[in-house]
Structures are given as structure tokens and as C-alpha cells.
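The structure follows.
Complex shown without one protein chain; remaining protein chains in place.
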Amino acid sequence: MASPNREPLVRLVKRSSIPLWQSILVRVAAIILSLLFSAVIITLITKLDPVKVFTSMYNGAFGLELRTWNTIRDMMLLLCIAVGLAPAFKMKFWNIGAEGQILVGGIVSAACMISIGDKLPTALLLIVMALISAVAGAIWGLIPAIFKAKWNTNETLFTLMMNYVAIQLTSFMVDVWDKKGSHSVGVINQTTRTGWFPPIAEKQYLLNVIIVLALTVIMFIYLKKTKQGYEIAVVGESENTARYAGISVKKVILRTMLISGAICGIAGFIEVAGVSHTISVNTAGGRGFTAIIVAWLAKFNTFTMILISLLLVFLDKGAVQIATDFGLNEYASEMVTGIILFFILGSEFFINYKLIFRHSNKGGKA
Amino acid sequence: MTLASFISWFTGAFVFGIVIMLGCVGETLTEKSGNLNLGVPGIMYLGGISSLSAVFMTQLRVREMIAEAAAVFVEAGNRAQEWVPETGLLKFLTQPVTSAITVKGAEASYRVFFDFNGWIGVVIAIVAALIGAAFGGLIYSFLTVTLRANQNVTGLTLTIFGSGVANFFGGSLNKLAGGVGQISVATTSTAFRTSFPWISTAFGKVSELLFNYGFFSYIAIVIAIIAHIYLNKTRHGLNLRAVGENPATADAAGINVTKYKYLATCIGAAISGLGGLYFVMDYIKGTWANDGSIESLGWLAVALVIFTKWKPINAIWGAFVFGLCYWVYLYMPQGVSEILAELFGVQKISHLQSLYKMLPYIVTIIVLIITSLRKKRENQPPQSLGLSYFREDR
Partner (left out) sequence: MQQSACTLKNVKKVFGSIVANNNVNLDIRRGEILSLLGENGSGKTTLMNILSGIYFPDEGEIFVNGEQVTIRSPKDAFDLGIGMIHQHFKLVDVFTAAENVVLGLEEKTRFDLKKVAAKIGEICDKYGFHVDPYQKVYNMSVSEKQTLEIVKVLYRGADILILDEPTAVLTPQETEKLFSVIRNMKKHGKAVVIITHKLHEVLSVSDRVAILRKGEYIGTVNTAEATELSLTEMMVGKKVELNIDRPLPVNPQKRISVSGLNCKNSEGLPVLTDVSFDAFGGEILGIAGISGCGQKELLEAIAGLQPCEEGSKIEFIAPEDETPVSLLGLSPKRISQLGVSLSFVPEDRLGMGLVGSMGMTENMMLKDYSVGHSIFTHTKEPHDLAERIREELGVVTPGLSTPVRKLSGGNVQKVLVGREIAAAPKVLMTAYAVRGLDINTSYTIYHLLNEQKAKGVAVIYVGEDLDVLLALCDRILVLAQGKVTGIVDARKTTKEEVGLLMTGKGGDK
């Protein structure tokens, strides 16, 4: 039995609101703490000077113009997927299936490059590729959405399974296209470069940047300013309210997943036509999952996503650089990314709740 | 299909099934507490790498110790020589004899230890896998239960983290062992793959089909059965299910929701981690490959939870069915494959392999759809799955 008059050491109270500067402070503190923590881990494991390690990380991401562009390229890819996921997540539709939607978009892009690459002018070809990859991604996103809308089938698990169907489909297509029996397609149209993104102002990845930033801006406006965006927000908050407002929940679910899947499909197109120029089961490379975290942490604000994508890609590039500089293993990046995300996720708690310690009065402490 | 190929299909499916069955049983336990842990692949990674590195590092250390001991012997032999007379037969005999004895002695002790070490290794591996995987569960519980972070996002992060840690150390261990794919803990793996004597051969083909697997396979099945009994026949199992269905009710009934969520998630993670252990020690025979295969198995384990409708007892046969699906491409009768190839316009029959591998996922999707269609209350996911609980919410 509890001894008398002892309240628990710490109690939780939900915050009603928090000033903006405080919530930013909490997040920045979380990132700094996580970097320190990662530094300690790296030092303990490798006995290297953490400052040197972080310098090397910076070099890896921005050290050379080429590296900076590679960082931007990867960041745009991640951002594009996160932008695609934003409407679905705002609607509280757990689209874990970006991975699959990217792959099917990539497959049809590759198919275009292989089959009709030499029959169309570049601009037209790229437009056709973008369109049909959007359609492919949209279909992949629509299938779980239809079942969600009609029978309330769990979309988290459904979209997750769709990823693996897409992976096997990719593997199948790779076999079909593979002429050498090496279970890979190799660089498509290596000599003719048809279906590749053309360099703009001699910058190879500028087109990627233009497309993705355009999507980012459009999505921001779509979610904040349009009627459809308003509908998404209402459905995400409460289906009952949506029904009350005369919004057809089913229609919104289908339409939103169509858009979400289509943008993820376009991400697949950018990856295949604008980055790797090949297709394999690793084309999505886990970005579909990472982008979920980006979208979630950004609270569906597409501009915040730019910063978070940058942070994650910076970590990734940096870790690869550490690996080469210090003879480590490149998987260190995933480890560090994991640690940092854990910290950021945990920090949300201090934004939503406050702790009240025994004997301290109402003010509490964050 | 010949009997031999049937047997090899069957056994392949069985061993494959054990990996995902363990992952599935652990995740079922976790989900019954209302925690949808999408970190299963990461946790299986953690279990696998923990067991492998623990055994490998122990071996390395033991080898060093024995080498040190041998060096001491040699040194002692050399010292001994200084004591014997300068000349004569004795001197002639001692030098080779002492060296021979010391070398043989070292080798023998090494062997003796390592024959024995197989079983020491088994214990070390299991303990390490349990701890490593439970640690993953602990991170997840702390973030989602105590800090109330979003479960899906936390789970996915755990998968990234787990695969990062595992492949980082896996790569480093390979380097320590002398190059990619060099790491091996063969003795421990052999111990893991030891089947029970007598029964593994006594009944001919039946034994070959059912009793010829590593002992750990049967422990895994027992774990699934225990999980089933725990969930359905015990007081604590009832409480746990209540936590997952309706935490507010469980709380009002005096159940410590936080404790149950933590324990179910950590113990569940530990069991899932044993799947990683089994994969490393039995399935790929004590080696390591950074090829992401654990990750895809982890997701299959998540799929299996749905397929089994959150019932561990179903995981025993469900995992086997998944295994059959996974390997079906190797054993599909020529005629069927030809028809299918014709149907899909595939030039080479081997290309069908990927399509066959889709089967487990498609089957899971179908099960998911059917359960949502039939709306049978007992077959639904735990009602509060994916939601965090805060008592003073109002």
C-alpha cells in the first residue's frame, strides 16, 4: 500500500499550447543532443576524434561541387516522396507503400526508355514517361485506397504488402529485360542517353531540382489554400465531421491516394530517368520509408520537409564519407540516422506534454 | 514431382518458416499490447548480429587465450632445455619432443574447447540475441509508451537503426575475419543444426521430413505454443489482450498498462530477435551477408501476423505455408510453369521465380481483405493497435 501523502514523483499533463519559439528550441535541442550522442558512440566504437569525424561528414556532403550536387540530388528525391506522402498522411491514411509506388513508377519509366526511347523526341518522351509513371504509381496507391474506402481494410498493412509485390514485380521485369543473365538491367541507353534528364545550364541535376521544388510549392498551396486540401484536412480530423460537411469521405480517400501515389510514381521516374538510369529492386532503396518520417516530422508542411530531407541526406552522405576516410563501414549512416530520428521523435513529447514534479507548483518544467 | 524434390521443398519451407514464425510470434505478442511495431526487421537484425558478434568475439578471445597459453608452453619448453645437460642424447630428444608436445597440446586444447564451444556458443548466442533484440524493443517502448511518439514512425526508424547497426557490425566483423563473407562461426552453427538423435533417422522419410531439423527449430515451435497458451489460458494473457483491445478499460481494472506494454514489447522483440538468431545460425550457417535478406524476412513476419489473425498457434502452419510459397518456384512442375510462362508471355521459365515469390504477400493481402469483409469480431486486429494511451486524456 502506498504510504500516505506521497504523490508520484513525476506526473504528466497535456499542454494546451506552446509558443512557437519554444517548440523550435526543443527540436533544435533534440538534434544537437542526438549529434553529441552519436559523436560519443562513434568515438567509443572507432576511437576516432569526433570533431574530425563531423568535419569529414561535412566534406562528404558539401566538400566538392560534385558532392554538393549529389547531396542535392538525393535530397530532392527524398523530398519528392515526402511531398507525395504529405496529403495521404494529412488525411491520416498511413501510406507505408511509397516504396512500391516508386518502383512501379520506375518500372514503367524504364520500360519507356527501353521500348520507345528512340521513337520520340526527348522532351515528349520525358513527358510521356512522367505521365505514365504517375499513372502507375497512382494505380498502386489506389488499390489499397479502394479497399480502405469500401471495407475499411487496414491501409498500413495493405500498403506495406504492396511494396513487396512491387519489389517482386521489379525483379521479374529486370529478369525479362536482362539480356546477359546477370540479374540486372545495367545502365539503360548508355550510349544514346535517350530518356535521360538533359543537363540544364550544364548542371546535370537541375531538372530534378526544378520538378521537385515545383511539386513542393504546388503541394503546399494545394494543402493550405484549395478546397480539396480543406477536404483532406477535415477527413483527417474526423470522418464524422466530413460526412456532416457533406464531404464524400470515400471520394476524398480515393482522390488523395491517387495524388499521393502519382507523385511517388513520379519520384520513381526521376530516380530512373534523372539519377540512376537503371532499374533494380534497390531503386527505391528504403527512401519510401525514410520519407514517411520526413513527412511526419514536418507535420505535413512541405517547406519544413526541405530542411528535414536535407538533414537526413547530409547524414547519409557524411557517413559514406566517414566510411571512406576512416575505413569504416557505410552502414554507420543508417545507425546515426536512426539515433537522430529517435531523439527527434522523443522530443515531440516535450512539445505535447509537460512534466510536473513532486512539490513543484503549477508551472512545471518542460 | 519426385519424392526427393518434395522432401527438399518441404524441408526448405520448414526452415524458412521457423525464421518468420519466430518474428511473427514475437510481433503478435507486441501487437496484442496495442503496439504496432514496424521495427520487426530491425529487431531481427539486432537479434542476428548480437548472436553472431557475441559468439565470434568469444571465439576470437578464446583463440587468443589459447595462443597465449601455447606460447607459455613453448616458452616453458625452451626454458626446460636450458636445464638439461649441454650434450648427450637427452638434449637431442628434448627439443623436438617439447615442441611437438606443446604444439599438440595447444591444438588439442583448442579442439577440445571448440567441440565444447559449440554448445557454449549456443548459450552465448541465445543470450546475446535475446538481450540485443529486447534492447530494440526497449527503445521502441520508451519512445511510444513513455514519450508517446507515433508508433508507425518509431517502428520504421527502429528498422533503419537496426539494419544500420547490424550491417555496420556485420561489415566490421567480416573485416576482422579477413574479408567480405569471411566471418563464420561454424562450430556454433553446427551445434545449432544438431538434430535430436535417434528420432531424426528412426522413421525413414517421415523422420527426414519432420525430425531432421536443428534442435532450435523445435524450441521455436514450443515458443509459439507457449505464446498461444499464455495469451489464451492465463490471467496475464487475458490482461495483455485487454490492454491491446481497450487500455482505458484495462487501466480502470487495475492493470498496469505501461508495464504490460513494455514487457510485451520487449519480450516480443526478444522472441522476434530469436528469428534473426535462427536465420544467422541455422539458415545461413553462421555467416553474415549485407544483402538485406533479414529485412525482407522481417516484413514477411509482419505479414504473417495478419495472415494468422493474431493467433500464434496459426503461425506454426502459416509460416510453413509462407515457406512453401517462397520456394515454390524451385519445385513447380515443369508443365505448370510452362503454362504460366505462356500465360504471362514469359520467355524463360526461370523468370517466373519473382512472380512466385509474390505469393505470400498476395495471400496476405487477400486474408487482410477477407477479414475486413467478414468483420468477425474475433479476427480483427487489437482494437487500440497503433494508438498511444494517456490516462488523463479527456
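Order of writing sets the labels: A and B. Residues in every chain begin at 1.
In the analysis below, contacts are C-beta pairs under 8 Å (C-beta built on N, C-alpha and C of every residue); 3 or more make two chains touch, one makes a residue touch a chain.
Because the structure is predicted, anything quoted here is derived from the model rather than measured.
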{"item": "Candidates A:Phe37, A:Phe62, A:Tyr230 or A:Phe326 - the one touching the absent chain", "value": "A:Tyr230"}
{"item": "Selected from B:Ile255, B:Ala303, B:Ile316 or B:Met332 as touching the chain missing from the view", "value": "B:Ile255"}
{"item": "Identified contact with the non-displayed chain, of A:Thr46, A:Ser248 or A:Thr304", "value": "A:Ser248"}
{"item": "Which of B:Ser5, B:Asn78, B:Ser293 or B:Gln383 contacts the chain that the document leaves out", "value": "B:Gln383"}
{"item": "Contact partner of the left-out chain, one of A:Ser115, A:Ser238, A:Asn282 or A:Thr324", "value": "A:Ser238"}
{"item": "Absent chain, residues of subunit A that touch it", "value": "1-8, 11, 14, 16-17, 225-231, 233-234, 237-238, 240-241, 243-246, 248, 362"}
{"item": "Contact footprint on subunit B, counting only the chain that is left out", "value": "233-235, 238-239, 241-242, 245-246, 248-256, 377-378, 380, 383, 391-392, 394"}
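By our rule, only the chains that are shown with their structure count from here on.
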{"item": "Separation of mean Cα positions, subunit B and subunit A [Å, integer]", "value": "29"}
{"item": "Complex contact set, residues of subunit B against subunit A", "value": "36, 38, 139, 142-143, 146-150, 152-154, 156-168, 170-172, 175, 290, 296, 299-300, 302-303, 306, 346-348, 350-355, 357-358, 361-362, 364-365, 368-369, 372-373, 381, 386, 390, 392-393"}
{"item": "In the complex, subunit A residues that touch subunit B", "value": "12-14, 94, 96, 147, 151-154, 156-158, 160-165, 167-169, 171-172, 175-176, 286, 289-290, 292-293, 296-297, 328-329, 331-339, 341-342, 345-346, 348-349, 352-353"}
